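Take this structure, written in structure tokens, and hold onto it; I'll ask about it next.
All protein chains but one are shown at their positions in the complex.
We just call them A, B and C in the order they show up, numbering each chain from 1.
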Amino acid sequence: MDKTVPDLARAVAPITDGASVMIGGFGASGIPFGLIDALLDHGATGLTVISNNAGAGDTGIGRLLKENRVAKVICSYPRSPGSVWFERRYEAGQIALEVVPQGTLAERMRAAGAGLGGFFTPTGYGTRLAEGKETRVIDGRGYVLEAPLSADFALLRAEAGDPWGNLRYRVTARNFNPVMATAARHAIAEVRHLSTQPLDPETVGTPGIFVQSLTEYGVRP
Amino acid sequence: MDKTVPDLARAVAPITDGASVMIGGFGASGIPFGLIDALLDHGATGLTVISNNAGAGDTGIGRLLKENRVAKVICSYPRSPGSVWFERRYEAGQIALEVVPQGTLAERMRAAGAGLGGFFTPTGYGTRLAEGKETRVIDGRGYVLEAPLSADFALLRAEAGDPWGNLRYRVTARNFNPVMATAARHAIAEVRHLSTQPLDPETVGTPGIFVQSLTEYGVRP
Amino acid sequence: MKSRTDSELAARVARDIPDGAYVNLGIGKPTHVSAHVPDGREVIYHSENGILGVGPTPAPGQEDCELIDASKRFVTAAPGASYFEQADSFAMMRGGHIDIAVLGAYQVAQNGDLANWATLDDSYPPAVGGAMDLAAGVPTIFVMMRHVSRDGSPKLLERCTYPLTGLGVVSRVYTDLAVLDVTPEGFRLIELTPGNSLDQVQALTGAPILT
Partner (left out) sequence: MKSRTDSELAARVARDIPDGAYVNLGIGKPTHVSAHVPDGREVIYHSENGILGVGPTPAPGQEDCELIDASKRFVTAAPGASYFEQADSFAMMRGGHIDIAVLGAYQVAQNGDLANWATLDDSYPPAVGGAMDLAAGVPTIFVMMRHVSRDGSPKLLERCTYPLTGLGVVSRVYTDLAVLDVTPEGFRLIELTPGNSLDQVQALTGAPILT
């Protein structure tokens, strides 16, 4: 089995206009900068970007926003220092925003990846972010029913990968990458080291079954 | 921080009569045989045992059943080859049984550990195991609402542990051990190797926050 | 009547497993399918106790007592394998990531209902394991079984009489006598075991066979 593709451009080629795209990373750690740049060159537009943050500066998701490729952002924290392009697009009414608590964002992705129809979470109960949602008191505690969140694509960053699509992560660059791999119909990874030999099965953070293609991109931010 | 205790007997000392006890393992892999034997010596009775299987032969859970320490079993597959003591107790009406699909068993534990109030799963929809449970059709697919499953104690087996309670697993001996660690109010681990130095943070399968005590038990079945 | 042996049946199922597929083989007869996959196809086997990439049975004396499959047999890890815990393993199954599951069955109905976990004998303790999760989560379910039960009664039926494992989940049934697809109209014949006639097989089937 060989899921490797020769370059970033070919890795993002399947992404179409209007697609929903999960993008791994938290802050600047674990962001697939190579794939995002390739996606910009590729030209896809009208994207729904699902990520924890909404980019900072002119790189990564910030660049997608600057170049007007994004119609909607689903995230927990769009207001990082330097998230100027998000703020500009938002204030101009050029972009839709869905704010989701960070743990609910991760759990909705997990539910999608795990084939669940939804879950009751205490997070957000009684707050504005639960408005319009079904709620229920279970054993005296309030819960909100949250739906699974899947995507057409996921762009992932990992430390190492093998031809079977197995990914290994490093320190806190792991963050959203594994759960997004499970929730996307087509997950694409850039890996710092592409091994021709299989990764040690004990160290695999994302089993290859969740990864459709991967390519080497050695640059570390 | 030092969560180690000097021996198996002291590790199981907090377990009281009538307690619910999750026991890790699948088949004979990853079973905490040392802790189970210590629990027998300890004498606790009227236990609810939550595990995938119901023991085989006269060892492990089989021995707990033989010695009449178990009032109820919650499991997915009590009918393994050699599960003679379970069958004897069951046929004599001496034991209560709740059969849960294996994935639902794991997911109910995860929900308990993750603070969720319940989840909709497609598993078992329309079958006898969904009788009496709330169901819902979501996007044309049928789901069953399942509740979290926690326990007073969990008995775990790991390959290695450190004083912070971090556990590392080996091959398919991992199975139910990590998720049970999250779902129990008091998780106790026997580890084949007790390290005085911290485990490599990248290889930790169960972070120490989920483990209340651990002890070395070098015997591999 | 010509009846495929278990080995012939496993080989017939194996023919339909494509290169690159992620496959879960149920307990019992289905575990023999992997030995018959044609050369040149790489199939990745998932076992629900927590391994993707199950390899061949270890040589005698080389068994690792902690490395087993869902049938509790000693196995090895194939190149590209990974290990994971139960909740993750069943997420893989329930989430539709496994392509094909090959399962045994007591009964299959013409609407694809599957019964393979309990009989009508209530004196025996029920045991379900991962059968319902596979039935609910894996998009393609192949059933591999004898065409009739030991007492000669049909196992392919208009409606199952045993407790169900999953509703409308079976894609294809491989028996010693025939291969049939489950279609919106009912069972459709794919092939007869050479030497059998449709009339012979229909007589042993509790639902109409379309051709």
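Assume a contact is a pair of C-beta atoms (placed from the backbone, for glycine too) under 8 Å apart; a residue touches a chain by one contact, two chains touch by 3 or more.
Keep in mind the model is a prediction, meaning the values are calculated, not measured.
Contacts of the undisplayed chain with visible chains (whole complex): A, B. Of the listed residues A:Leu65, A:Leu116 or A:Ala173, the one in contact with the hidden chain in the full complex is A:Ala173. From the set B:Ala114, B:Ala130, B:Val171 or B:Leu214, the residue in touch with the chain omitted from the display is B:Ala114, counting the whole complex. Across A:Pro101, A:Pro148 or A:Pro163, the single residue that touches the chain missing here is A:Pro101.
Contacts to the hidden chain, counted on chain B, fall at residues 1, 110, 112-116, 162-164, 166, 182, 198-199, 201-202, 204, 207-210. By the touch criterion stated above, the residues of chain A touching the omitted chain are 26-30, 52, 76-81, 86-87, 90-91, 97, 99-107, 109-110, 121-129, 142, 169-179, 205, 220-221.
In this text, only the chains that are shown with their structure count from here on.
With centres defined by CA atoms alone, the chain at the far end from chain B is A.
Centre-to-centre separation between chain A and chain B, using Cα means, comes to 33 Å.
Chain B and chain C have Cα centroids lying 28 Å from one another. Counting partner chains per residue, chain C shows two or more touched chains at residues 51, 77, 83-84, 87, 90, 93-94, 136-137.
Residue positions of chain A with contacts to 2 or more other chains are 114-116, 201-202.
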